[in-house]
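This structure is in structure tokens; I'll ask about it shortly.
One protein chain is absent from this view; the other protein chains keep their places.
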Amino acid sequence: MSLKELEQLEVRFSGSGGQGLVLASIIFADVLVAAGYNVIQGESHGIEARGGASRGEIIASKEEITDLAVSEPDIFIAISQKSCDKYYQDIKENALVIIDSFLVTEIPKFKSNNIYLLPFTNKVKEEFDSILPTNIAFLGAMAELSNLVDHQLFIEAIKKRIPTSVIEMNLKAFALGVKMAQAAAKDKE
Amino acid sequence: MSLKELEQLEVRFSGSGGQGLVLASIIFADVLVAAGYNVIQGESHGIEARGGASRGEIIASKEEITDLAVSEPDIFIAISQKSCDKYYQDIKENALVIIDSFLVTEIPKFKSNNIYLLPFTNKVKEEFDSILPTNIAFLGAMAELSNLVDHQLFIEAIKKRIPTSVIEMNLKAFALGVKMAQAAAKDKE
Amino acid sequence: MSKLDKYLRTDQMPHFACPGCTHGTAWAAMIRSIEQLGLDKNKTVMVCAIGCAGRLPVYLDFPSIRTPHGRALSYATGVKLANPDLNVIVFMGDGDASAIGGNHLIHTARRNLDITAIVATNEIYGMTGGQYAPTTEGGRFASTAPFGMIENQLDVCKLVEGAGASFVGRGDVYHVRELKDLIASAITHKGFSLVEVFTTCPTHFGRRNNMKKPSVLVEHLKNLTVSKKQAEKMTEEEVAGKLLRGILLKEERPEYVETYDRLAGFKEEGESV
Amino acid sequence: MSKLDKYLRTDQMPHFACPGCTHGTAWAAMIRSIEQLGLDKNKTVMVCAIGCAGRLPVYLDFPSIRTPHGRALSYATGVKLANPDLNVIVFMGDGDASAIGGNHLIHTARRNLDITAIVATNEIYGMTGGQYAPTTEGGRFASTAPFGMIENQLDVCKLVEGAGASFVGRGDVYHVRELKDLIASAITHKGFSLVEVFTTCPTHFGRRNNMKKPSVLVEHLKNLTVSKKQAEKMTEEEVAGKLLRGILLKEERPEYVETYDRLAGFKEEGESV
Amino acid sequence: MKDKVLMQGNQAVAEGALAAGVKFCAGYPITPSTEVIEILAKKLPSHGGRFIQMEDELASIGAIIGASAAGKKSITATSGPGFSLMQENLGYAAMVEVPIVIYNAQRVGPSTGGATKPHQADIMQTKWGSHGDSPRIALMPGSVKEAYEITIKAFNFSEKYMVPVVILMDELLAHMRESVIIPKKEELEVINRRTDVAPQAEYLPYRMDETGIPVLPPLGGGYRYNISGMIHGENGIPDLSPETIDACVRRINSKLDKYYDDIVIVENEKNESAKIALFVFGSTTRPAKGAIKKAKKAGIEVELIRPITIWPFPEKEVREVAERMDKIIVAEMNLGQTAGLVRQAIEGKAEVVQLNRVDSGHISVDDLYHKILEISS
Amino acid sequence: MKDKVLMQGNQAVAEGALAAGVKFCAGYPITPSTEVIEILAKKLPSHGGRFIQMEDELASIGAIIGASAAGKKSITATSGPGFSLMQENLGYAAMVEVPIVIYNAQRVGPSTGGATKPHQADIMQTKWGSHGDSPRIALMPGSVKEAYEITIKAFNFSEKYMVPVVILMDELLAHMRESVIIPKKEELEVINRRTDVAPQAEYLPYRMDETGIPVLPPLGGGYRYNISGMIHGENGIPDLSPETIDACVRRINSKLDKYYDDIVIVENEKNESAKIALFVFGSTTRPAKGAIKKAKKAGIEVELIRPITIWPFPEKEVREVAERMDKIIVAEMNLGQTAGLVRQAIEGKAEVVQLNRVDSGHISVDDLYHKILEISS
Amino acid sequence: MTKIIIEPNWCKSCGICVDFCPTNVLELDISGKLKVVDANACISCKLCEIRCPDLAIEIEED
Partner (left out) sequence: MTKIIIEPNWCKSCGICVDFCPTNVLELDISGKLKVVDANACISCKLCEIRCPDLAIEIEED
């Protein structure tokens, strides 16, 4: 069943504080709102103000939403080993999983087979000499692989949430993510 | 009926803040405790921290006391016009009333006939060149006129509550009060 | 009746304070400086809290608010930010201002909000019956200092100076003419101004410290302070142990609301950009 | 592992602070001065409150109490009066100590209670995500100062001096060797001692003020302060805008508990008169 | 159609306040409410208002009472520890009848507890945190969208009834983002306090007309009167005569009884066939609806009763429901605060079944559904 | 026979505290409680203790928690406005389980209200004034004599259960003088907190034995552990895992349930022929006895139920009485705070009749007697 | 000549004006009432007026 057909879509972004995954989840939530979904988005952090495993979650539906938290993600994204270990277990069987293969070196046994291990941090660092837009590269890959919403909506949402000074870099990172995903998808075929 | 025979004795001292009437009521309460009564003593002041009409009240009984405030005084003492006006009304019909005739010039219509109008403040000022021990002179008169408790208990109570430096003056004031009362009682006969 | 009737809620007079309590003197000096400056009664808000000093403004015919104990300056901050056109005068007791209200005092001073704070220092908690205050002189007796005041005495003027105040003055109710002018200077100062006024509490401070007679206590103040000018002519030993009187500090410093409105780009709703 | 292991709750390490947060540097300097002084761990009580700075002592193997935000010094007062034999050290953030805790700060200073207070000034509320503190420099950005800091900056050292402190010192985490000695002097001082330490918060202060890189922020401190000695050799213009570093004030002043026990005639129960 | 936007709970409160005409905010940072003051710090100046970060929470609430007394709608935002520090001044505002709005984003307690996690355990405190008997209104939105609307309501009630109003949310809702449609300005009802008073010579601040609510023109706006937290008579001046004490205490508290029907807002769709009712509030509203749907599918009818106004407590409404039910499940993220209130309201008319979570996890559809199954079998 | 002395209520509290072994008092003056700190300021040094007047009430309670953590029995005294300021720290003490005693002499409220007159309106605040769910014990003496004894009890409970204890009196009782007989030292039961702990290496401050009460040796007395108002595990170190949050919040609150029977003290002489009960407390105890006597003379039997322990609320005892009565008169100097609690406890088993005075006058024998007549006719 | 105006209802007989009057114009009688005893001696220094805590005495010059 394609993600589009789900009655309720559940998404989890996870990583370490400072990696921008909460912002990524907010941008994706924006995208879903723009696409006409009802959306709720939430975040949670460890006891550490910063640095621990943290996550951003989205529930989207065309109907009224009655849940408050993701229980079984349809999409799972992990940008750090800690967060991957902590949050991978309860994903859905066919969940779309996107992992930073540069930072997550020990891959757990996922329930799903729909897994993409891509070295985002590495590639982004190479391309931009900064790892900051890694989160947006993830969004690019997700836009491509989820095939839920038109890429243009992502681009608009990014523009709205990212400071003008770094928009260009981030849009490029988005494109990079799309490209990486396309390549990987091709590989899979 | 003599005060001694009352099942419950109610006493009200009233005056202005600073006149020492609350202290007088405490000393009298001490006396009653020493004489074997159960006693409760309370005080109340106006909204003004100082200066307004205020009062010290005592309930004494050989039985358990269930009241919290004097409702009909058996003994009523007033050292200022304001307090006399404010508190005279609810005394018992035969109540013993002792009034400072120097400061209380407009005598209200009392329910009782057992009234003593004595110029304490004046006499004390003449005798001691200070009006401070006026409250104790009142106690003297009361000790004499109430005829409830041996004077010696008053003297001991005064010694306990009054700073050593001024005890002598106060004991003299007590004696003065006793004398004034004796003279007045004689007049009445 | 009084020449100052138009500033009084005469129906509330005489005021509640004890005979000889010179909070009243300080308060009268304040009214006279308001008269001298010709402040608009309707636009002059009195903010006070709890305590004998804080109670006096009940008798003043100004818009007035009496806050919980210690909080006057925080309320005054709100009043001033809501309407910067108002004259805001805060009259406080020393305990009120410097003990429970100490934090608001230092931060209002630091922000240099255009408020005038008058602290009536009688070195005691009058209203509650004679406990020591942070301002009580060492060795003085109070109901909670039965062995004499043990703590070091607070110098309210130094405190607010350290906090960054731009106007600091000290007066007393013996030198009451100076006091009126001092308060007037404080009110006209643009920014936070503090005037500490030494007053006297015969009922509690006096009684416990062998100065029961009101005039004796006031006389005592005469020797407690020395004017800044006089002090300059005196030797160090002569000045030692005395408190300076007069304007102790006056600097031009950015005022909070002015800076705020400028930097934050404040504009009334409907104002064009 | 660390040479300082015996002072740490190693099972709790690494501590929670962000990468490059130099609260940790200040805290390590404090441990080293405790080591240098050879204080008895069992008799040295750490009192802290809430905030990033206040959280660090969780990682220290001392008897420790973390109080509600702002209240550390009031709790410390109780600890000290209950048992004057203890060394009581209070480690606080600048917001904790000087904003919400400002009143306790000035009054503990005034009383000259034998406590050492260390205030880690990072000019920001780190724990709550980057709001301005009373200590934030004018013009700096913070989440609640989107137009730049509008309020006048508080000088914590001047404040406690105004309040009557007997030992006041300032250091920073660039000049970290000096800092260790400064803290040691403060701890050995009989009476209240305050050490303000300038630290850095890359996560919030740095990020909002173009100094994201931890070392850049630390470098910035280098130029913010000047030692008292150096300053004496500099012209007024050169010193202007810089903060003095070192022991700024040290006086012998009656300590609270000593005075109390003497004047009030304190005696342990059972002691003969 | 108006645009849907993604909005955070705290943002909805800030935006709602602006829509209600807030002109002053004083605050002290505390998780999880801080975004409210951050947004207002940024936006107030261009909306004719001012923001100040005060030295602590006592000062924050003091400043907003002062500003409101001077005529400006005012708000502060806080969470448990800060709310505790505000209690003396909160009672003061209720006593002097100066309107203020306080936003409390509830976090794990007691004490410092857990700043980043939700509880719903400040409910009793909201009414009883201050000494003495004094009135307040408290409102609990069930979603981000409601947070916006309820914030406007909070200001309206506050201005109308001259009483402090507390907006009670929890960390979950405070930090949750949701797609919402912001109503147009014209669609909003915004109420401002009355200022129609007699001329100064006749004016007495606490003399009542038939509304029983004082009219207090801005301090410094031309009227000279005294505001005092002491027991006061009609003229605002302290007066401790027994009659004045009695009158003062009773009147300020009876205001809310008098306007109960306007103030008390409850979501309650009657379900004639239900014998079980679910009493929930705040962020649990959503899961409750999910659970009721789920139960219906399983053939169990459950009625929802959801107070939006929690103070004054909707005694009448709850009692009416209890009269039709066998059992009421009271689900809350605390140890049973409103369960006690429900019990008090219904005096044995139905059985109260508690569902309490205090581990900081939210009460989920499944938690509720299982409880329903458990008690209906 | 021991000597009777005349003693004021506040004095009884101070003397009771000394008899209980108090070693530290920090306070801030406030009418009508100030005599307590004045007496302790004078007497503590010669009893091996210290007094300090702090800068405010926040500091006062902070200092006594600090001193108690360092092993010394500690007290503060206050009244409504000060009690409101103490709420954050009071919740802290309950959270970290450091024993303290707070004396609150209730005065007319809300807000500054009336300092020199009595109310009994801080009862709900005593339990609910702080954010979150946290435990406390509150005791209400009915006479000066009891004030002395109950103060000792307060320290005993506090030390035994590691929980803050509030002594709730009112201005009337605080300032009333009464003839009392002071018990001899040998007759008093004085309890000190446990200090029997494992060696440092094995010691965890919040690891429970079967008592469910932590053993916290004095800070600086040889044990190195952390006390924290954040949610903490057995080691006292902050931990926000759901399991720890749940365990921490539930355990600190369940202590009082566990020891309910020891803690809850109620005066209740059963009267089999009574159909009316009188529920009163504090200074109303005396008049209640007078009224019951008077009613008996008029042929009406009335049973007295008088909580000395008001928190935890004596639900069981009140329910037992309600089961035998038609009506319970709840008389209090507030707008009905305990009437609500009684209603909650008895769930409709008897009719609750309120008698409230808030004019600062006490509830007299006649007030009560008339109410009895009224409802029995 | 100066007029010395006393508001008897406001005066609390504290004696401050009496004690600070440089020319002994004022006195408190036995019952505590404030009296002008030597109006001619008054030099209009107004010390009484400005030091009175109760606004109870005023000097009017013409």
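Note that the chains are named A, B, C, D, E, F and G in the order they appear, and that numbering of residues resets to 1 at the start of each chain.
Please note the rule applied: a contact is a pair of C-beta atoms (placed from the backbone, for glycine too) under 8 Å apart; a residue touches a chain by one contact, two chains touch by 3 or more.
For clarity, every value in this text was computed on a predicted model and none was experimentally measured.
Peer 1: Among D:29, D:48 or D:105, which residue is in touch with the absent chain?
Peer 2: Counting the whole complex, the residue in contact with the absent chain is D:29.
Peer 1: Which is it among D:218, D:243 or D:263 that touches the chain not included here?
Peer 2: Result: among the candidates, D:218 touches the missing chain.
Peer 1: Can you tell me which of D:21, D:99, D:149 or D:248 touches the chain that was removed from the display?
Peer 2: D:21
Peer 1: Touching residues of subunit D against the unshown chain: what are they?
Peer 2: Residues touching the hidden chain, for subunit D, are 1-4, 8, 13-15, 17-25, 28-29, 32, 173-174, 176-177, 180, 202, 213-215, 218.
In this text, only the chains that are shown with their structure count from here on.
Peer 1: Averaging only over C-alpha atoms, locate the centres of subunit A and subunit D and give their separation in whole Å.
Peer 2: Here the centre of subunit D sits 42 Å away from the centre of subunit A.
Peer 1: Take the average of all CA coordinates in subunit B, do the same for subunit F, and state the distance between these two points in whole angstrom.
Peer 2: 37
Peer 1: What whole-number Å value describes the gap between the mean CA coordinates of subunit E and subunit F?
Peer 2: Chain centroid spacing, subunit E to subunit F, equals 29 Å.
Peer 1: What parts of subunit E, by residue number, touch at least two of the other chains?
Peer 2: In subunit E, the residues touching two or more other chains are 45, 51, 55-56, 58, 81, 88, 92, 96, 111-112, 114, 116, 228-230, 238, 240.
Peer 1: Residue numbers in subunit C touching 2 or more other chains?
Peer 2: Counting only residues that touch two or more other chains, subunit C contributes 18-19, 66, 68, 99-100, 102-103, 107, 127, 134, 147, 260, 264-265.
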